[in-house]
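One protein chain omitted, others in place.
Our next item is chain A:
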Amino acid sequence: MNFTWTDEQQMMQRMVRQFAEEKVAKAAEHMEKTDEFPRHIVKEMGDLGLMGIPIPEKYGGSEMDYSSYILAIHELSRVSAAVGVILSVHTSVGTNPILYFGTEEQKQKYLPKLASGQYLGAFALSEPGAGSDAAAMKTTAKKDGNDYILNGSKAWITSGGEADTYIVFAKTDPGAGSKGISAFILEKDTPGFYVLPKEKKMGLHGSNTTPLSFEDCRIPAENLLGNEGEGFKIAMANLNTGRIGIAAQSLGIAHGALDAAAAYAKERKQFGKPIGQMQGLAFKLADMATAFEAARLLTYRAADLVAKGLPAGKEASMAKMFASDAAMKITTEAIQVFGGYGYTKDYPVERFFRDAKVTQIYEGTNEIQRIVIGKHYLRD
């Protein structure tokens, strides 16, 4: 076992942390107040090579390994979970499907723009009536000459309205269940494609979540990703690894809350001494720190498997489930450490708490993760 980062990864961690604390922290305050999408941060992340971390150099990426990418999501989410999810969705499910399943032409056309941050990527699988049960989707894609015509709607699309490309899933053979689903690369200005008003969310302010609608939306057949009927396979393959991104986001949120709670416990005095010196508080912080460390190990272990090209479905689900549950627990306790102050918007812990909740829900609810883990475990 090897628990050390390479020199490059250490350099990268320092850079991302510095960028997060100096630039993202300021943007996060503004995002929290206005719910505005942080365009300038996406541009700066592009300039730093963060929008294409695991993408090969020949497609304009930074060609670092999967663990380095996870490290970046973790460090960004420590300051802003919204920026963390923008990068995670862009990379894991907005860009990677083209890298893994695209034709050479599709890769040449889209990857350099996505990897440089000129384009932002999104992923459109869920529908109002098809969440965990993706195969129940109703959106259809009908072949018509050299085009596919899409009709239907999508829900909960991260970066909806801000993204330049969307990986969209639709049924080309409605009678064939999950085997009738195909994947397409959709460009934002395609006629018949509409972005509906964004959701007003509990947290992740500044990250857009919108429904999408397709009305006789024509997509050129050359934008079919993989073969007809391979959509479900493509979705599942990228969601599996995408879950590690959400684990890393959870880890970042937990890290931010833990740092804030520890600093406060050293500073805040009651009964003549810092509250951290009271055993009750120290025990609480010890449990929080241990949960964080366990989540960190699961997450980076899963990332390391992906980096080495090994199967990681079970480990990704375990990391996502455990890290998001840990984030919820740690952020809840962080507010407790802050007492009344933690319940106000003057301190960051209430934001971490609201941001943590969704990590138990999206990219597969934790209930679905338990089903996945159970299946793997009983099969292996």
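The rule is simple: a contact is a pair of C-beta atoms (placed from the backbone, for glycine too) under 8 Å apart; a residue touches a chain by one contact, two chains touch by 3 or more; residues count from 1.
Assume contacts and distances are computed from a predicted model.
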Quiz item: Of the candidate names "Assimilatory sulfite reductase (NADPH) hemoprotein subunit", "Malonate decarboxylase holo-ACP synthase", "Cytochrome c assembly protein domain-containing protein" or "Electron transfer flavoprotein subunit beta", which one corresponds to the UniProt protein name of the undepicted chain?
Solution: "Electron transfer flavoprotein subunit beta"
Quiz item: Just one of A:L50, A:I244, A:I275 or A:M288 touches the chain that is missing; which is it?
Solution: A:L50
Practice problem: Spell out, residue by residue, where the missing chain touches chain A. | Solution: 7-8, 10-12, 14-15, 18-19, 47-50, 53, 57, 62-64
